[in-house]
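As you look at this complex, bear in mind that one protein chain is not there, while each of the others sits in place.
When the chains are written out, they are named A, B and C in that same order, and each has its own residue count from 1.
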Amino acid sequence: MTQKNLDDLSLRLLQFARDRDWQQFHSPKNLSMALTAEAGELLEHFQWLREEQSLSLSPEKKEQVALEMADILIYLLRLSERLDIDLLDAAYRKMAINAERYPADKVRGDARRAEEYD
Amino acid sequence: MTQKNLDDLSLRLLQFARDRDWQQFHSPKNLSMALTAEAGELLEHFQWLREEQSLSLSPEKKEQVALEMADILIYLLRLSERLDIDLLDAAYRKMAINAERYPADKVRGDARRAEEYD
Amino acid sequence: MTQKNLDDLSLRLLQFARDRDWQQFHSPKNLSMALTAEAGELLEHFQWLREEQSLSLSPEKKEQVALEMADILIYLLRLSERLDIDLLDAAYRKMAINAERYPADKVRGDARRAEEYD
Partner (left out) sequence: MTQKNLDDLSLRLLQFARDRDWQQFHSPKNLSMALTAEAGELLEHFQWLREEQSLSLSPEKKEQVALEMADILIYLLRLSERLDIDLLDAAYRKMAINAERYPADKVRGDARRAEEYD
């Protein structure tokens, strides 16, 4: 098996879709829906848990959660491919924006959103 | 700068949260909410577009979409760290499950969900 | 049976929760998660359909969609009760805001969001 990394995974997902003639369904619009539906399934695992409970899942539950997260990553990568977006690069870019928007000294211990600071 | 990859990004995000004393807010429950809220913002970009239009975004719109996708990846990585889940590994595992669930010969050109096949 | 209306339904839902000692789980935070998870299930029904197809569902599919929409209304009403919000009144208030924000003459045939008009 080749080394596990985002680019390899993305290529395999593209091949998977092509083998099934699923590219026709994978418009960015549709993929954004599928991604959000998976995020909803992730939510469902946590919705009745106290925050503390969400930190100590059973092994069985943890694996279910891991597979929901996998689905979200899978759709993120499909979407990146369809839109020709470098996902990892975008994430580093966004981190730099966040670092400017939320200076550590200003927001320490405070989770309010940026627009609420001014 | 170190090489860009998921592990490096995840470590930087952890440091970012620690510097701001935000770990207290980053329970898996809360992170699943933040992730889904970002997925909702992604949806918003596509909700009134035809599928075809969603494939040819303006450069400005494409960058906005890229940054929403970055937010989703960021929360996925934070969640992975809090739950001690190897996200990339889970995605390869999920791909193997999907390959069994959706044999190419059976589902070619058909997007119905697995449970609808039987 | 009493007349079907939002107030009657909301009262019945409150009684349903009390009978099961579920009020303890029904914080607004948790209810917002449950509502969004149901919205994700609604999305799932439509994610691979063309827009045109989404307008002509089979009777069976339409009933499934109706029950997902019911779940969303149910959680909206539970949330209204917990936060002491008059949901119907809020909707009329929001409609008045939208009428000002989107004058018919300005936005006819155009679905861009309000902030993109200026």
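Methods note: contacts are C-beta pairs under 8 Å (C-beta built on N, C-alpha and C of every residue); 3 or more make two chains touch, one makes a residue touch a chain.
Since this is a predicted model, take the numbers as computed values, not measurements.
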Touched by the hidden chain, restricted to displayed chains: A, B, C
Touching residues on chain B - with respect to the absent chain: 25, 30, 33-34, 36-41, 43-44, 46-48
In chain C, positions touching the absent partner: 4-6, 9, 12-13, 16, 19-22, 24-25, 27-30, 32-33, 35-36, 39-40, 42-43, 45-46, 49-55, 57, 62, 65-67, 69-74, 76, 79-80, 82-83, 85, 87-95, 97-99, 102, 104, 107-109, 111
Hidden partner interface residues of chain A, rising order: 32-33, 36, 40, 44, 48, 50-51, 111-113
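Simple rule for what comes next: only the chains that are shown with their structure count from here on.
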Shared interface positions of chain B, touching two or more other chains: 32-33, 36, 40, 50-51, 111
